[in-house]
Structure formats: C-alpha cells, structure tokens
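This report concerns only the one structure given below.
Excluded from the complex is one protein chain; the other protein chains are retained at their positions.
In this document, chain identifiers A and B correspond to the written order of the chains, with residue numbering beginning at 1 in each.
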Amino acid sequence: MMALHQEHTVAEPAGGLMPSGPDYHDQVVSRRRKGRAWATVFQAAVLVGIIALCALLLNILNQSFGYVAIVNNIDPAELTVDDVPLNRLPKEKLVEILEANISAGLMRRYEHDRPFAERSRENVHALILERVVEPKVQATWGLFDSIFARGSVFAEAEERFPGSDVNFRSWLTTSFISNSQSSEPLRAGVRTAILGSLWVVAITILFSFPIGVGAAIYLEEYARKERLLNRLIQTNINNLAGVPSIIYGMLGLAIFVRILEGFTSGAFLGIGDQSTANGRTIISAGMTLGLLILPLIIINGQEAIRAVPSSLRQAGFGLGATHWQVIWHHVLPSAMPGVLTGTILAVSRAIGETAPLVVVGASTFIALDPSGPFSKFTVLPIQIYQWTSRPQDEFRNLAAAAILVLLILLLSLNASAVLLRNRFDRSQAGA
Amino acid sequence: MTVAIERPSQAQSEASRTSSSPSGTGRYAIEADKMSVHYGNFCAVRDVDMKVPTNKITAIIGPSGCGKSTVLRCFNRMNDLISSARVEGEVLFQGQNIYDDEVDPVEVRRRIGMVFQKPNPFPKTIFENVAWGTRINGFRGDMDEMVEKALQSAALWDEVKDKLQQSALGLSGGQQQRLCIARAIAVEPEIILMDEPASALDPIATLRIEDLMKELSVKYTIIVVTHNMQQAARTSDFTAFFSVDDKRTGNLIEFDDTEKIFTNPSQKSTEDYITGRFG
Partner (left out) sequence: MSRSAPLAQAAVSAETMRGPVAGGDRKGETALGGGPQMDLRRKPRVAETLIQGFLFLCGAISVLTTLGIVYVLGRESLLFFANEEVNLLKFFGGTEWQPAIGRFGIWPLVTATFMASMVAMVVALPIGLCIAIYLSEYAPRRTRNILKPILEVLAGIPTVVYGYFALTLMTPLLRGIFGRDLVEIYNTASAGIVIGILVIPLVSSMSEDALRAVPNTLRQASYGLGATRLETAVRIVLPAALSGVAAAFIVAISRAIGETMIVAIAAGAGPNFTFSPFRAAETMTGHIVRISGGDLSYDSIDYNSIFAIGLLLFLLTLSLNALSQWIVRRFREEYE
C-alpha cells in the first residue's frame, strides 16, 4: 500500500488530483469494508435459497410423521375373548366378533364378495378394524412437535379428546402405497394415482420422444437455416417453451378431449363403458403433456446433436454413407446420452405437472385402477392437490406422504438418468 | 484468373503412350474443368483446370487460405455439406461430371474416399470402424477377411490383430490415422483424397503414413493436400501449386512433375513460394 502511494506522489499521473497518503488509505479501507459487506449479502442470498429448500423438505417430513389422536367407535379392548386381545385371536373368533357387530346384510355382502372360509385372518382382522372399531382421527401433530414437545402433545390430546388413543404414526407406509383412494384418511392410499401417473407418463414418452428427437434431427441435420420456414419452426419452438403449462391444458381440453373424443374415449375401438365414456382419459392427458414437454425435448436434443463433432459426420460421408446412415449410425449414438438426459428431465417435469391435467379433466375421486390408455385416471400431483385442498389436517398429512412418494419417484428417475448416461459413455468408448 | 500454363508437351506425349495403367482405368483419374467454388458471395477458388493422373500421388501445396482443402473437397462433393457452398464448372470422374444433377453424391464419395486432417475414427471398435463403410454399401463377403485385408493394406494389422474388438479411440494418433486409411480403402475407392493427413502426427508416425501412401499408390490414385513442402517433395509424383490473389481467391498457378516444380518451376510465384520468399 505504501509503495503504491509513493509512486503516486512521484509520478503524479493525475496531476496530483488522485487522493494520496492517509486519505487514499482510508478510502481503500472503506471500499474494502463495503466489498466485504456486500459479499456477505451475496452469500446470504445463497443461504436464503438453501434455507427455502430445506424448509420445504422439512415441512413435508414434519407433516408426514407424527402423533395422531384416534377415537374408536368400540374400543378394541372390549372385543377380547377370554382375555385374549383382538390381534391374537384366531380367525374363527374374529368372524364371530364381526358377525356380532355388523348387520346381517353387510355380512352377506362380504360373504358374497369372497366367502369367509377363503379369507385370511388378517383380512378379517382388517374388516373388524374398519367396520367395528371404526377409528376416527381427531387431531394430528407434526414430527417436530412429536419429538420436542411430546408432553404438551399428550396433555393437549388428553384435554381436547378424552379417551382418545395417541399413537405415533407414519403416514407413508407400504399400505399407503398399495391402497387405493378412500375417503377414510386412515385407509387412503395412492396406488391408483401412482398407476395413473405411470400410464400417463408412458403415453407422454411414446408420443413426445420420437417426435421430439425427430424434430431435433430435422432442425440440426436437414434444415437449411436460410429458409424462412425453418427459422420459423426454430423461433416457434423457443417460444412454445415459455407458454404457461395451463395453456397446454386448455389446448388438450379443446383438441384431445372434445374434438378427438371419438378416439380418446376409446369409442372407436368399442372399448370402455360406452355410456360414461368421454375424452377425459389417460391418452388425452398423455398427449397433452407430450405437447407440453416437446419443446424441451427438441431444444435439449438439438444441443446434444450440435455437440457431436462434425469430423464424425465427415468420416461417415467420406465412406459413401447416405445422410440418414450417418445420422443413424454415428450422430444419434453419440448424441444419445445428451438426448436421454434431456428427455428424462423433461419427463420429470411431466410427472410433476398438475394444472394442465386438472383442465384436461383428471378425475377427482377414483378408486379403480386404470386399465389402459382409455381409462379415466388420476395422477399423483392431482391427488396431492385434492388432499391439500381439503380443510382437515389428516388430509394434509396424506398430501405430505404423497409428496414424499412423488419426490422419491422424481429422485430415482433423475438418478437413473445419471446411471444411464454413465453406462452409455462406457459402452460408447469400450464397446 | 487463369494462368496460362506451359503444358509439358513431352510429358503429354508420353502420357498418351502409356495410357494403359495397371488397373486398366483411364489415364486421368479425375479432371477439374473451369471449376470455381463460392461460399455465399465469396469466391474461394476460381477456374481450376486440373487433370490428375491415375495411380500416382498428386500433392496440392500452397499458402494457407489458398483453397487447397476446398479443391480437394470438391473432388468428392464433400462441399455439399456446407449449405452456402456452390461449385461451378465441371469435375469429371470416369468421364462423368460429378456435379451433374443426376449424379448421386453418395455414390461419388464411395468411389472417391477421403482421409481427414485429424484422425477421426468412429467411437466404435477397430473392427467396426473398418467394417461399417462396407456394410452400409452392401458388402456381402467374408467380413473378417475383408477387415484383415484392409488393415494389412494400411500396415496396421500386426499392431491391432489382437484387439480388434477394442475401441478405436484407444489407439495412438498415428494408428488412428492408419485406421482411417484402412477404413477408406475397405470400400474399394478409385481415388483417395487426403487432407493434410499427417499434420496432427509426430514425425515418426508421419513417416509411416508417407510410406503407406507410396505403397497404396500402386493401386489407388492419391491426392494429398499438404502444407509441408518437404512432404510433397518426398512423397508425390506430381505437384499442384495454388496461390491466393488480392481478393483472397485461390488459383491454380502451376501443375507439373514434382521434380520440375521443385527444381525448375515455370512460374515466378511458384519459385518464390518454394524458396520461401512467399507465404
């Protein structure tokens, strides 16, 4: 610092108008202080982003696990036989209990659905819980309250819901994943929604992957940039990527659901229930999302194809290969890791999309598994939306558990993208 | 501009006498006739007249930017891949103008192979690199035998015969370039165009490529672009000298026996270039 200042006094580069000596030193110190302050601000901004992410994830974890106060219609303790508790009774006794507590009509219906002789002990036990014990959730607490404020949770439960059972409950269980939709929060599950999501995404991929990659190949390999039409296509794709997803929903509603109803309802194949069939089916949803992610797949695909060195193309052409042979044998294999990564990112987007599917008409309540592309459907995000919109706390807990399922699904998808790319890289190099 | 070029009449008459080449094809493998190349509005090369003799090595030399590579790429229509490129005049191969509308550039490129400046093997196995070109062109014979023959012709067989199923990208630069040559000759072209094939290689690898070129010239016509005059002098039978005018357009200045070009050129600019007073 001193050397600098001396140089100034000697050379007087600015005619002596530059500050020097202690003045300059103070000025530098204050500038440095300001710099440090702002550096802290910049770092704080990053921190805010990370905190937001953590808060979001912790909030979901908090809502997915925790104490639940449950009041039973009949206390299972009263259903003991010779002091043997309910969950250890043999099947025959359980059937007796069931028979004693429910109407004869309901009993006949169960017998009709599946004879009790064939039912397992667990099944009968579950029926007793469902029809006789009839547990009702009174209140739920978050994970953090359950851990750090256990005492007050129990005190509150005692005060507000005397006689209730307070148990720690994980809302995300295997039965949550394997059960279908139910209006009873303790028995509700997401199987229908998961299957719906998988069906819709399968259609989306089948529709958008070939078209997206094809368009990317056309634009990068065939299209002459001087032609107005090709420039128009390119600009158009860039603009489509910025159209709000809900607009795609309205497009899907008007085109796939209404105009193409004969096709999307499955009526042309004579499948599906003709009386209730309409275009609000898996195939409509899949194609709508397909259109939505098409620009993303095309843009990613173009980047991947552009990254293939032109020396590879020339080598192919130099051997007398046709344009398509060069593309199919050399350009596409080299671009594939990039294309696939881009596609998987786009598909992740499709799996999480909610708004367009609400517009296209995902069913609000559906307990039947989808059976094909022409079924009515619901998907995970729609299920989450439905549960979130319910005022009761326990449905919020269900929504949180469903969000966990959705996030795990997305995470594994992205992990598979990374694995796939690594494998492709190896097989490209090593064969 | 067309430079009036002294035609070596002696050589001309000799050429007529010895017209039957070993492979039985014509005396001239390929002829450029008033060939000009434009990129958009820019004229890269103008009015090239050039008859390249069969089964000889012809070198194309000249200062950078004189359109050497452009001319080379015109001989197998590789310039088609650049959308702004436009070729005028004629390029005659087997008596046929390869720029005729009815000529298929794919067919042309099979007959006139190319080896590029940087070795560019496909990211596949060594075997597959050689086999691919023949397979897409409908080869139905014994693939193993064909690959072995091509690799032997490219003087690469002994080095790679134990690792045919390994990736070509694991080879050294010189080996990769010879693999590219093997790949090119596998499809049995008449002419092999080489665009500075050794410029990315070390001196020893360069020497091997040059030896290989001489061996191959028994069966193939080779046209090689080089910026290395010594390489042209060492390897080629004939040399074409290109220069660039003030509009950055390339012109063929002189085309003659390599010996004549390097010892007794008829044009002043050739002499200046050869002796290092230019470019």
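The rule is short, and it goes like this: a contact is a pair of C-beta atoms (placed from the backbone, for glycine too) under 8 Å apart; a residue touches a chain by one contact, two chains touch by 3 or more.
Please read these numbers as outputs of a predicted model, since none were measured by experiment.
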item	value
Selected from B:Phe116, B:Trp132, B:Tyr220 or B:Phe255 as touching the chain missing from the view	B:Phe255
Contact with the hidden chain (one of A:Ile74, A:Leu129, A:Leu206 or A:Ile246)	A:Ile246
Positions on chain B where the hidden chain makes contact	5, 7-8, 10-12, 14-15, 18-21, 23-34, 49-54, 56, 58, 90, 92-96, 98, 101-104, 107-108, 111, 229-230, 233-238, 240, 252, 254-259, 261-265, 271, 274-275, 277
Contact set of chain A toward the excluded chain (per top definition)	31-32, 34-35, 38-39, 41-46, 48-50, 52-53, 55-56, 59-60, 63, 210-215, 217-219, 222-223, 230, 232-233, 236-240, 242-251, 253-255, 258, 291, 294-295, 298, 322-324, 345, 348-349, 351-355, 358-359, 361, 364, 381, 384-385, 388-389, 396, 399-400, 403, 406-407, 410, 414
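We adopt the following convention: only the chains that are shown with their structure count from here on.
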item	value
Centre-of-Cα separation between chain B and chain A, whole angstrom	57
Complex contacts: residues of chain B adjacent to chain A	76, 78, 81, 83, 106-111, 113-116, 118, 120-125, 128, 132-133, 136-137, 165-167, 169, 180, 183-184, 187
Interface residues, chain A side, partner chain B - complex	224-226, 309, 311-322, 325, 329-330, 333-334, 428-431
